[in-house]
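Questions regarding the structure given below will be posed in turn.
Missing here is one protein chain; the remaining ones are kept as they sit in the complex.
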Amino acid sequence: MENNNDQLPLWEVFIQKGGSPFKHEGSIHASDKNMALQNARDIYTRRGEGRLIWVVPSDSIAATTVEEEAEFFDPADDKIYRHPTFYKMPEGAKNI
Amino acid sequence: MTEEEKLNHFNSLIERDEKIEPKDWMPEAYRKTVLRQMTQHAHSEVIGMQPEGNWVLRAPTLRAKKILLAKIQDEGGHGLYLYSAAETLGMDRSEMIEQLHEGKAKYSHIFNYPTLNWADIGAIGWLVDGAAIVNQVSLQRTSYGPYARAMVRICKEESFHQRQGYEIMATMMNGTTAQKDMAQDAMNRWWWPSLMMFGPSDKDSWHTQESMHWKIKRASNDDLRQKFIDKTVDQAYVIGLTVPDKDLKFNETTKHWEIGDINWDEFWNVVKGNGLCNHKRISHHIQYHNEGKWVRQAVMSYSEKMNAIQTAASI
Partner (left out) sequence: MTTKIELYNFVLRLADDNLILAQRLAEWCSCGPILEEDLAMTNISLDLLGQAEDFYEYASELNGEKSEDELAFLRSEREYYNHLLVEQPNGDFACTMLRQMLYSTYAKFLYEALLNSRDEKLVALATKGLKEVKYHFRHSSEWIIRFGKGTKESNERTKNALVELWRFTSDLFEMNETDKVLITSGISFSLRDIYPLWKAEISNVLEEAGLEIPNSENNIIGGINGIHTEYLGHLLSEMQFLQRAYPGAKW
């Protein structure tokens, strides 16, 4: 391949709709921020799916790896006190 | 983790119907198969813009023009989602395009047929998208995460494609004699190729078994084809179209439509490059890819210049 950028750099697209958190929708190619935002709009919001768009150069995203999976996420498995069902409520208590 | 532990972990994910994600360890053959299938699928969406694009400037009404343009745009979008999904496996889009141009990557044989009259646009939406949908619905459950998610998005968008095609066919079957003739002509030319879209019978295909085992494919070619036939034959009758198959009959016991023999020689002949449009489809893609080169270079150069100015200013 003569040029890795022949299809322009890759960006990740995050879109917010309603009051929900931003959600990763996919990616697009673009050479600058403005183009990335417009491409994200043209590709991922054609059916009125969006209110706000974030675009991030894909190579700026730091990600955990599978090798780290156990270290990162297993410790959360035994902290059931973070979940509401961990707590015993007195008999007859409602709406809590 | 040892190689064996990795493989066991991978297999257990597949078994539990969990998704394989880009950074997960996966057998090389799995990666290759998924990548090949995704790029092939992506190229099909993009090349598929051409036969329909052949009529976009000649669409007969404002409404028809709008619908067709939006539909073709969706297909481009599908290509884009699928290229993105394929890129998660580390091959970038330039390379995929290069493979397409060099004939190393394939696309669906169906797009090598020409669109000869307006009813062909109806037939493509109704039959070609109809067949694609059956396949894509099943692929929503494919084991590779990014592929499955792309399929979910695509299936949502596909819902109007088949309907708009069927609407065109129905309108024409309700129209003048010339229109009815065009509709039946389109039906005659697109029916069999649509059935071929599911691929040859996979009774003894090792490829399919492996793909099914890894849950890349979730249903066999023959099962998917049958599903398509069963729903489409009735739709044809409803609007007065004849299915061009003298052996077609309904089996009262199985409750399935049984078709005559598919002419696989025709299929392989088209796959090998002898369809009416193989050459045109690829040379069109190459031509516009090359013509766009200066554009891509210009914007990269612009962005480098702007970044340099920004960096200088922040020092």
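Labels A and B are assigned to the chains in the order they are written; within every chain, residues are numbered from 1.
By our rule, a contact is a pair of C-beta atoms (placed from the backbone, for glycine too) under 8 Å apart; a residue touches a chain by one contact, two chains touch by 3 or more.
Everything numeric here is computed off the predicted structure, so don't read it as measured data.
Undergrad: The chain left out touches which of the shown chains?
TA: The chain that is not shown touches these displayed chains: A, B.
Undergrad: Please pick, from B:V34, B:A64 or B:A123, the residue that touches the omitted chain in the full complex.
TA: With B:V34, B:A64 or B:A123 as choices, the missing chain is touched by B:A64.
Undergrad: Contact with the hidden chain only, please: which chain B residues?
TA: 46, 49-50, 53, 56-66, 69-70, 72-73, 76-77, 79-80, 83, 118, 168, 171-172, 174-176, 178-179, 284, 288, 291-299, 301-302, 305
Undergrad: Tell me, which residues in chain A touch the chain that this view leaves out?
TA: 7-8, 28-32, 34-35, 38-39, 42-43, 46
To be clear about the criterion, only the chains that are shown with their structure count from here on.
Undergrad: Measuring from the mean C-alpha position of chain A to the mean C-alpha position of chain B, what distance in angstrom results?
TA: Using C-alpha averages as centres, the distance is 27 Å.
Undergrad: Taking the touch rule as given, give the residues of chain B at its contact with chain A in the complex, in rising order.
TA: Going through chain B, the ones touching chain A are 1, 23-25, 73-74, 77, 80-81, 84-85, 87, 92-95, 97-98, 150, 153, 157, 293, 296, 299-300, 302-303, 306.
Undergrad: Which of the residues in chain A come into contact with chain B in the complex?
TA: Within the complex, chain A touches chain B at residues 1, 3-8, 10, 26-29, 31-32, 35, 43, 46-47, 63, 65-67.
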